[in-house]
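Only one protein chain is missing from this complex, and each of the others stays in its spot.
Letters are used for the chains, namely A and B, taken in the order the chains are written, and counting of residues starts over at 1 for each.
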Amino acid sequence: MIYQIPFIAVIGLIAVGMYAVLFKKNLIKIAIGLTILESGVNLFLITLGYRKEGVAPIYTNLPSGIDIPDKMVLPVPQALTLTSIVIGVAVLALVLSIIMMIYRHYGTLDSRKVRRLKE
Amino acid sequence: MRKIAGAIAFVIFFAFLLFSMYELHEFGKPPSDMDDYIIQNAQNETGANNAVTSVVFDYRGYDTLGEATVLFTAIAGVMILFRRGKDEE
Partner (left out) sequence: MKSEGMSPIVQTIAGILFPMVLIFSFYVIMHGHLTPGGGFQGGAIGASAVAMLIVALGAKKINDMVGEEGISSFESIGGLVFIIIAILGLFMATTFLSNFLVGDTIFGKIPPFGSNSGILNSGGILPLLNIAVGMKVIGGLSAVVLVMALATKEEKK
């Protein structure tokens, strides 16, 4: 149980993000919770591919005494995390610009008041 | 009333996550057949020293094409939302 501490950290981050998305009323706080949730999932992807006492899988100036496929960290989860970070940035840009247009139209940022169609 | 139902669903979801953490592999020893092949043969087949870049652009280049499309679509959406007419100065 004590060896799985990174997975417990991932569950903590997902819990904080989901609490902010479900139970808060301000629109900016919901956007911040979405970002924390996405950071938790990226951390989970990276800690899936860790090998004990491993180095990065790059052959330039490798320190001596490393057996080649046994002491290197897996490269495929790092590639998936790179894609996920870029998609998170794109989604955050769209969410923030939609919040700016909502504020310009309604005058308030409370998510209970922006439900009805205004004439 | 809705808050109580939301809180109960929240607690049940996180009990599921905590119990399924025991089914994962141990933290330092992942199963790795495909990655052993990639680390052994990446220098020979692609000619690059960096195994992560050769996975992103050569072994899984189609995912990078899809991600470039997503980035282009999101930025096009932002530019459409903030368009100004030529006669409002």
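Here is the rule we go by: contacts are C-beta pairs under 8 Å (C-beta built on N, C-alpha and C of every residue); 3 or more make two chains touch, one makes a residue touch a chain.
All values derive from a computational prediction rather than experimental measurement.
K.L.:
Considering the entire assembly, which residues of subunit B contact the chain that has been omitted?
P.N.:
Output for subunit B: 43-50, 52-54, 56-58, 61-62, 64-65, 68, 71-72, 75, 78-79, 82.
K.L.:
List the residues of subunit A that touch the chain left out of this view.
P.N.:
Counting over the whole complex, subunit A touches the hidden chain at residues 56, 58-62, 64, 68, 82, 85-86, 89, 93, 96-97, 100, 104.
Basically, only the chains that are shown with their structure count from here on.
K.L.:
Per the centroid of Cα atoms for each chain, what is the distance between subunit A and subunit B, given in Å?
P.N.:
Using C-alpha averages as centres, the distance is 9 Å.
K.L.:
For the complex, which residues does subunit B have touching subunit A?
P.N.:
For subunit B paired with subunit A, touching residues are 3, 6, 10, 13-14, 17-18, 21, 24, 26-30, 32, 34-36, 38-40, 43, 49-52, 55-56, 60, 63-64, 67, 70-71, 73-75, 77-78, 81-82.
K.L.:
Which residues of subunit A touch subunit B in the complex?
P.N.:
Checking each residue of subunit A against subunit B gives 3-4, 6-8, 11, 14-15, 18-19, 22-23, 47-52, 56-60, 68-69, 72, 74-76, 78-79, 82-83, 86-87, 90-91, 93-94, 97-98, 101.
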